[in-house]
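A single protein chain has been omitted from the complex, and every remaining protein chain is retained in its original position.
Naming follows writing order (A, B and C), and every chain is counted from residue 1.
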Amino acid sequence: MTTHWLPALVAIPIAGGVLVPTMSRRWAPAWGFGVLIATLGVALFLTGLLREDTVSYAVGGWPPPYGIELRFDVLSTFAVPIALVAALAVPFATHSNEPVTTPEGVAVILVGTGGMMGFVVAADFFTLFVFLEVLSISAYGMVAMSEERGAGLAAFRYLLMGTVASIVILLSVGLLYTLTGSLNMADVGQRLPDGGLPLHLAIGGLAAGFLLKAAVFPLHVWLPDAHATAPSAVSAILSGLIVKMGIIGLLRTPGLEHLHELLIWVGAASLLAGALFALVQDDLKRMLAYSTVSNIGLVVLGLAVDRTGATVHILNHAIIKASLFLAAGAFIHRAGSRRIEGTGRSMPLTTSAFAVGGIAAIGIPPTGGFTGKWMIVLGALEAGRWGFAVMILLGAVILALCYARFVVVVAFRPSPADREGTSEAPLVMLVPIFVLAALSVGVGIIGGPFAAFVGK
Amino acid sequence: MSELFDVVLLTLLILTALAVARARDLAAAAILFAAYSLMLCLLWLHRGAPDVALTEAAVGAGVTTLLFLVVIARTSR
Amino acid sequence: MSLLAIPFGLIGAFFFLAATIGLLRLPDFYSRAHAAAKCDTVGAGSILLALAFALCPGLASFQLLGLAILILIAGPTASHALARAADRRGVAPWTTDDP
Partner (left out) sequence: MNPRLAAAFVTGLAVPMLAAMAALPRHGSPDQPIHTHVAREYIESGPETGNLVTAILLDYRGMDTFGEVVVIFVGLVAVLVLARHREPALPAASPSPIVAFIVRLVTPFIALFGFHVILSGLEVPGGGLQGAAILGGLVILNGFVFGPQHARSLLPGRLLPWLQGAGPLAFLAAGIVGGIATGFALGYPTHLPLLHEAMLMGVELGIGIGGALIFSRLYLALEDA
């Protein structure tokens, strides 16, 4: 099936982003929100179409492999959380004094969303790379928006690491083109040679680049600073969406089955190291950032044992982690600084949403975090790797300690003496937090049919 | 003859790249980088890609160098 | 016409050689800049003219002629700007008193 809404999914946010600088400061956030809601509508419509058939579009009328093909498949359903989280982040940021909702800030978010859309629907390796660049450069800009000290340095480190990843991916795409004479993913998959050093280097290079973009354990060093110093609305986008692009890239890599043994170990290392690092953080946002490293490790492990479980988990984790970062942003907003002890006493709604998000992040049923994690555990057991199943459960226990600790810090510690009385977060912050928290539970309740849909 | 030209250009390319990496002075590195781009431009031209060569000359050796110099002038003031 | 390319090409090559020797051997910034300017202007200009003659008649020879005129304008201006900047920075010219 083909529909013009598929290229529109990419074009709408980018067109919206290009037009933002022509607007006044006042209208930029409203415009950004409207454009992202329209994008969300298109993404939902395409997901609905997917129930019957895969959606494919030949750009310019050139049949693949000669032209560029866009394809909306199960992985592309990630477009829905992308549009949702980005749409909720814009109103959330209107209260902060960081330049997220200036025309430039909104433009970066919209174009970055368009880049992610292009990335998830690309069925051509070079298109995948181009849109990876669009979303990466937007991400560097998003980190740089922060007013916090060290944000510039964090963005610069992120830029260096991200550029290395991009170059490795570009070289690998070049090698794949030399080996097969084609760039279309399906076509490349069919024309791959049986072996040889160039093929291994191409697959290994793609995997390494995407693992770096996904911030897997030894390659995660850029992530905590970038995600913790960014404005909270942006952290939700970075941690919920942009690191997942590395995972989607891995899922698109041909011949990944050669690397399963590597992925399983790298994933397990990342799972445990991320959780342990998270345990020793005193700052809520840094803890959340390390918990992302841990969850990415879980997904990478899942890639090797149960791809469906991994796909389900990136969708769920996007929503859960976004809700947690937004709640953290609300605490920090009301506290006026990163010292958030005791803010939860006067913010019961935000605190309860944070607790719900924490439960979902640990993976307790019936929340969304459970479905994917459980499928990966089952996959590991089925593959006879019960040691890895134990590691996943151990990681969940450590993360449970982290979240429990911060709920206690926020809700029961006394506030610092120098802080004035705080109050519940404003409505534009509460509503996005609640929508995401509700979804992170709701997706778990419909988890069974949802997983069946993804697995199809 | 043609292969020899390639070899000479590639050698110069590697030498300028090393010189950029080793340069202590940022402005010198920017200028060496422009020389590197020029070598690359000639190489593209010789490999039969005039479009890429033109881009390399205009963007790589031209605008990028100018922007580097602006930043260096603004930061080391 | 294309025979004219040979003398112009030789002139250009000679100036490039002389300028390169000058660049390596002359004592201070200003005299080296002077050598480089010769190389840029007369050397490159003559070679462009030689190429224009070699490809005459045709569109390309006019384009090369245009480039030669541009070199004639831009080369001296650039070395003037360099020398002026060096002077403003206080780079002292070499004199016969120096070793």
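Quick note on the criterion: a contact is a pair of C-beta atoms (placed from the backbone, for glycine too) under 8 Å apart; a residue touches a chain by one contact, two chains touch by 3 or more.
Only a predicted model underlies this, so the values are computations on that prediction, with no experimental measurement involved.
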**Study point:** Left-out chain, listing which of the shown chains it touches
**Key:** A, B, C
Revision key, fill the gap. Answer key for A:Tyr140, A:Phe277, A:Tyr290 or A:Phe325 versus the chain not shown reads A:Tyr140
**Study point:** Which residue of A:Trp27, A:Phe45 or A:Tyr177 touches the chain not shown here
**Key:** A:Tyr177
Revision key, fill the gap. Only one of A:Leu201, A:Val221, A:Leu401 or A:Leu427 touches the unshown chain, namely A:Leu201
Exercise for review: With the full complex in mind, choose from A:Gly32, A:Gly118, A:Gly342 or A:Gly357 the residue touching the hidden chain.
Suggested key: A:Gly118
Study note, to complete from the structure: It is residues of chain A that touch the chain not shown, namely 4, 7, 11, 14-15, 17-19, 21-22, 57-62, 65-68, 70, 99, 102, 104-105, 107-108, 111-112, 114-115, 118, 124, 126-127, 130-131, 133-134, 137-138, 140-141, 144-145, 152, 155, 171, 175, 177-183, 191, 196-198, 201
Review point. Residue-wise, where is chain C in contact with the chain that is not depicted?
Key: 70, 73-74, 77, 80-81, 84, 88
Point to revise | Missing-partner contacts on chain B, residue numbers | key: 50-51, 53-55, 58-59, 62-63, 66-67, 70-71, 74
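Keep in mind that, in the parts below, only the chains that are shown with their structure count from here on.
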Point to revise | chain A-chain C separation of Cα centroids, rounded to whole Å | key: 57
Point to revise | Whole-Å separation of chain centres (CA-atom averages), chain A against chain B | key: 37
Point to revise | Length of the line joining the C-alpha centres of chain B and chain C, rounded to whole Å | key: 21
Study note, to complete from the structure: Residues of chain C that touch two or more other chains sit at none
